[in-house]
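One structure is given here, and the rest of the page talks about it.
What follows is an incomplete set of chains from the complex, kept in their original frame.
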Amino acid sequence: VTPTERATVLVEALPYLRQFRGSVIVIKYGGNALNDAEEDALAVFTTDIVLLHSVGIRPVVIHGGGPQISEFLARLGIVAEFKDGLRVTDAETLEVARMVLGGKVNKDIVASMNIHAPLAVGISGEDGAFLRAANRRPELGFVGEVEAVDTRLIEKLLAEELVPVVATIGAGDDGQSYNVNADTAAAAIAVALKAEKLIHLTNVDGIRRQADDPTTRISRLDADALESLMASGALTDGMTPKAASCLHAIRNGVHAAHILDGRVAHVLLLELLTDAGIGTMVLP
Amino acid sequence: VTPTERATVLVEALPYLRQFRGSVIVIKYGGNALNDAEEDALAVFTTDIVLLHSVGIRPVVIHGGGPQISEFLARLGIVAEFKDGLRVTDAETLEVARMVLGGKVNKDIVASMNIHAPLAVGISGEDGAFLRAANRRPELGFVGEVEAVDTRLIEKLLAEELVPVVATIGAGDDGQSYNVNADTAAAAIAVALKAEKLIHLTNVDGIRRQADDPTTRISRLDADALESLMASGALTDGMTPKAASCLHAIRNGVHAAHILDGRVAHVLLLELLTDAGIGTMVLP
Amino acid sequence: VTPTERATVLVEALPYLRQFRGSVIVIKYGGNALNDAEEDALAVFTTDIVLLHSVGIRPVVIHGGGPQISEFLARLGIVAEFKDGLRVTDAETLEVARMVLGGKVNKDIVASMNIHAPLAVGISGEDGAFLRAANRRPELGFVGEVEAVDTRLIEKLLAEELVPVVATIGAGDDGQSYNVNADTAAAAIAVALKAEKLIHLTNVDGIRRQADDPTTRISRLDADALESLMASGALTDGMTPKAASCLHAIRNGVHAAHILDGRVAHVLLLELLTDAGIGTMVLP
């Protein structure tokens, strides 16, 4: 890279740094990404978070953990059951979900980030009862839908220049805990925090008009176009909840929502600090 | 209770309330207490914490969870192994300990407290890497001893009028996590926070001169007397780490350390707000 | 008192302490109470004020002094004259009232409180001209009615964690001072301070349906009921101004007004910190 090229990259990046300084960016980090064979993926991801934090951006990480829960249930000889793509959650499954999400996945991310500096704090929705949830579909067991997000705890952590890492277990009014879908929770949290952006890091390169044709990736579309696309049935089962999450966020005040391929090194930096578009961006 | 008796209790209590307002009180809540048959024990304990918090005392809860870990290991068919009363912790055991402590016991306490008001926040020593630990006895596997306590995270939570609930998983310099003894951690945290008091809630009524004779309970003793007693071999195996924890705290600036019977309803209120001594108090 | 009973009293009291912390409580302390044979009455009263202050309640004491003024006038050979229960106040009487209230009664209360800690500050309505008064019934001489309460001085004292003790001499626009009825002034001050409560400490146990029958004491009534009762003529001459004071306070935003027997030891603590009702409480 020549000095001139370096200067070009920097001149391009600095206005973004200024623009996003102080902004809240909610990043959904999927369980699939975590489960990747490559150990380094998590390290590169947490490095990016630390770098962004170091220049004044305020990231909030929401993580999933479906594969990890399934794996642990298997070790206990419990058969995972799904309805409409949602995990049927009996008391035993809920206990495992709380432990795997809150005691393992969450803390693995936290520990990886804290190697750089002690700034990650892992919380679940039960802490400060900040993710209020209720059961609306009894046939799914202890699966909760988001009732409200009490942003005070996260805002306090952000005010202290910490990085909240969130396991999406919800708190019911009666002290009962619920398993909450992480994509949905990420959108609700982004909206409640009035986040600048919601970013989904997953294992595809964005939304495609035809799922199996990488050349049909859509770089940028607005909320109405996304809604039409969802209605048309063109999206895969895996993409649908992410698309719905983006749509909800954009419809409720988040300025931009992104679906990015978490396997691309430093994809967060590239998306936030360069002019070039990566993945799919949804705009109002 | 007559009005005069009520007035007497209140006139006695109010000066303590004034004295302790703003004070940090570190409370070690043992895993045995949690495992109690009676469901209500946890509810009464968390009610007391909420009441104390409501009048301006700043409680920090440290919890254990040995029995719960053992139970889960059993379900996975893993045999728990102990050396000198300490759990030998291989990678698999560590993973279970992190999950049970951070994802289950911690969140159960948090959820019980948050039924009253959303003020409990569960953290582990990995969060903000606040409980720095290192391995000094390799034969025990991933068992860590406390290297340092970075009080910033807890102090920030306290400053926000939240109640930290701590699972004692420690953070190594390299991102490795460690299982840390909760009694030891409680003392280290109390010292680092310059706490007013360290209180152990356990299932005996205090230190006894003769372990099996309840009439030999010692109401109050100083650090030197406690050290002699420990050297004399009079303490039970279960009491020794609690006594050592009290001694360490008192020798390093904590004003008083207590061993109380957590089964007595509202024992925290009685100890803190009345003249009558309960359990054993260690003074400098 | 058993530990369980103690715990019961404390569990009952703590929520009140939380609720009233920071609240302004205006307490009218009658001249009769002061004149009591028992020396200790003042000491118990000021102890309660200090205790309440120590747990964050913000008391404001308004005092009377009719008997003390009469006694001093007698020593000077001046005959006290009353019209409609109000003292006819010529210049000489006014001078005596100012001296007795501001230089003796006020400072006796202040001195008694300050034995505990230097927190009482005695003021009269002339200080900071905070109690603006005007004469509306010339036939009574220098008797003033409250025109306005400038709360700044009292609020500044409260902000400094001091306890204002108020002698109810009013300030006219022209620098003329006036004798102001203490029951009326207490209500006006409570309203202006947006006080939580107005409490009259007097020498009866509350409002009775039949003045001479203690069994007819009314524990609790609302403003309308009190107004009817006053209209019915059931109240004694001594109770009428207190009832009117309560009614004015309640009708103008004070949350509760009480008439309590100041001769009951620690009656303030019992009223504020226990569930049991004492005396008469007037609610909106």
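For clarity, chains are labelled A, B and C in written order, and residue numbers in each chain start from 1.
The rule we apply is simple: a residue touches a chain if its C-beta (ideal position, glycine included) is under 8 Å from a C-beta of that chain, and two chains touch if they have at least 3 such contacts.
Since the structure is predicted, the reported quantities are computational estimates derived from the model, not experimental observations.
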Copy count of the single sequence across the entire complex, 3 present: 6
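Here is the rule we use: only the chains that are shown with their structure count from here on.
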Distance in whole angstrom between the CA centres of chain A and chain B is 35
Could you tell me the distance, in whole angstrom, between the mean C-alpha positions of chain A and chain C? 60
In angstrom, rounded to a whole number, how far apart do the mean CA points of chain B and chain C lie? 47
Can you list the chain B residues touching chain C in their complex? 1, 3-11, 13-15, 17-18, 21, 47, 51-52, 54-56, 264-266, 269-270, 273-274, 276, 278
So, in the complex, the side of chain A touching chain B is made of residues 75-76, 95, 98-104, 106-107, 110-112, 114-115, 118-124, 126-130, 150, 152-153, 156-157, 160, 162, 169, 171, 174-177
